[in-house]
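Every protein chain but one is kept in place in this view of the complex.
We call the chains A, B and C, going by the order they appear; numbering starts again at 1 in every chain.
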Amino acid sequence: MSENDSMAFHWRSRIRVVDTDVSTRIHYSALFRHLEAAETEFLRSLGLEYSRWFEQGYSLPRIHVEADYLAPLCFDDEIDVEVRVERIGESSLTLGFRVIKIASGEEAARGRLVGVCMDIRSGKSTPIPAAIREALEQVQAH
Amino acid sequence: MSENDSMAFHWRSRIRVVDTDVSTRIHYSALFRHLEAAETEFLRSLGLEYSRWFEQGYSLPRIHVEADYLAPLCFDDEIDVEVRVERIGESSLTLGFRVIKIASGEEAARGRLVGVCMDIRSGKSTPIPAAIREALEQVQAH
Amino acid sequence: MSENDSMAFHWRSRIRVVDTDVSTRIHYSALFRHLEAAETEFLRSLGLEYSRWFEQGYSLPRIHVEADYLAPLCFDDEIDVEVRVERIGESSLTLGFRVIKIASGEEAARGRLVGVCMDIRSGKSTPIPAAIREALEQVQAH
Partner (left out) sequence: MSENDSMAFHWRSRIRVVDTDVSTRIHYSALFRHLEAAETEFLRSLGLEYSRWFEQGYSLPRIHVEADYLAPLCFDDEIDVEVRVERIGESSLTLGFRVIKIASGEEAARGRLVGVCMDIRSGKSTPIPAAIREALEQVQAH
């Protein structure tokens, strides 16, 4: 295991009935619920939970999201969602995700969420506060 | 057609892939998205759109919801959602729904949503404002 | 703690951003995702996971769902979902839910899901298989 691997955050989840569709597999949009849970817990693990952002007058609206679906995910599949900081811009934050099917070890999906730090009062983007930036840089993938 | 029937509001919708699950039918919780669209458009048809409630400092959080599923709804089924005012309490509003499968005329589901008028500043329930009450009474089922 | 209490199954969950709406609280329909996760894990705890139902040719479509909302649930609130077998009919199964806000101990919601055992091939309701019935009876609330 490289130092880099030790920086990744892992979140376990499971595909629910509501996540599936008539294809008998996951509906592509349901994956984002699992990525969001992983993201929220990742930030909490750094002491950067969203409630703290909100209290300080910031939010992190998405400006870009994407996902690749590599192998089918079905009802009851257990997944491991790996989260990494891919990039910290002046005001943007890019998180990368890998979704592993626990039973097979197969990589089932990848995702990327780009948020931009917003000042809630002005509704405008603003530089990521220094304390948040520093905590994120500690775990950034290199 | 009785006078009563003429009071019902009808909203057309269609079951989408995201509404279905591995059973190949609608996921029960997805029905509520269709009821909500019907409810919103019903209130708009009376000039009582939610944006007006919010502007005046009110919201209508749910205190009770229920649904009965009478016949399967599947991907691409067109539905007619009928909305009626079932009861107007001091601060509560009960809406009733019937979902008809358009192709067969079959009744596929029934629903009921009970909301309570809330003063957004205090977070407490408050009597339904007179103007809203009067408009709702005009179309109440008897 | 009564013997009855020891029969209840508990599932911990957390309100996510996707569960909330413009009211800043949970959207009522999002509660059902948490009830479903609790239900699935409850059945698994009895060795009755849905995958076993499907393999044996059965499913459990909902015929009735309901929920009462007693106190606001907001983003990041941790909840304990208690599941109980309320009633086992010839072919129907009624599960009852209580949702407790962990921080305050407050009861935030109640729910009820009624499913009917269906033979997947015929699409018709069928008596709950004896092995499933017996396992459910072991934990039924009295």
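Assume a contact is a pair of C-beta atoms (placed from the backbone, for glycine too) under 8 Å apart; a residue touches a chain by one contact, two chains touch by 3 or more.
Just so we're clear, the structure is a prediction, and the values are computed from it rather than from any experiment.
Visitor: Applying the definition given at the start, please give the residues of chain A touching the unseen chain.
Guide: Within chain A, the residues touching the omitted chain are 23, 25, 28-29, 32-33, 36, 59, 61-70, 72, 123.
Visitor: Please output the residues of chain B touching the missing chain, sorted low to high.
Guide: 14, 16-18, 32-33, 36-37, 40, 49-51, 75-76
Visitor: Which chain C residues would touch the chain omitted from the figure, given the whole complex?
Guide: Output for chain C: 17-18, 20-24, 27, 29, 74-75.
Note that only the chains that are shown with their structure count from here on.
Visitor: When you take the mean of every protein CA atom shown, which chain's own CA mean is nearest to it?
Guide: C
Visitor: Based on mean C-alpha positions, I'd like to know which chain lies farthest from chain C.
Guide: Using the mean of the C-alpha atoms as each chain's centre, the farthest one from chain C is A.
Visitor: Any idea how many Å lie between the Cα centroids of chain A and chain B?
Guide: Distance between chain centres, rounded to whole Å: 34 Å.
Visitor: When the C-alpha atoms of chain B and chain C are each averaged to a single point, how far apart are the two points in Å?
Guide: Once rounded, the distance between the two centres reads 24 Å.
Visitor: Mind pulling the chain B residues that touch 2 or more other chains?
Guide: In chain B, 23, 29 touch at least two other chains.
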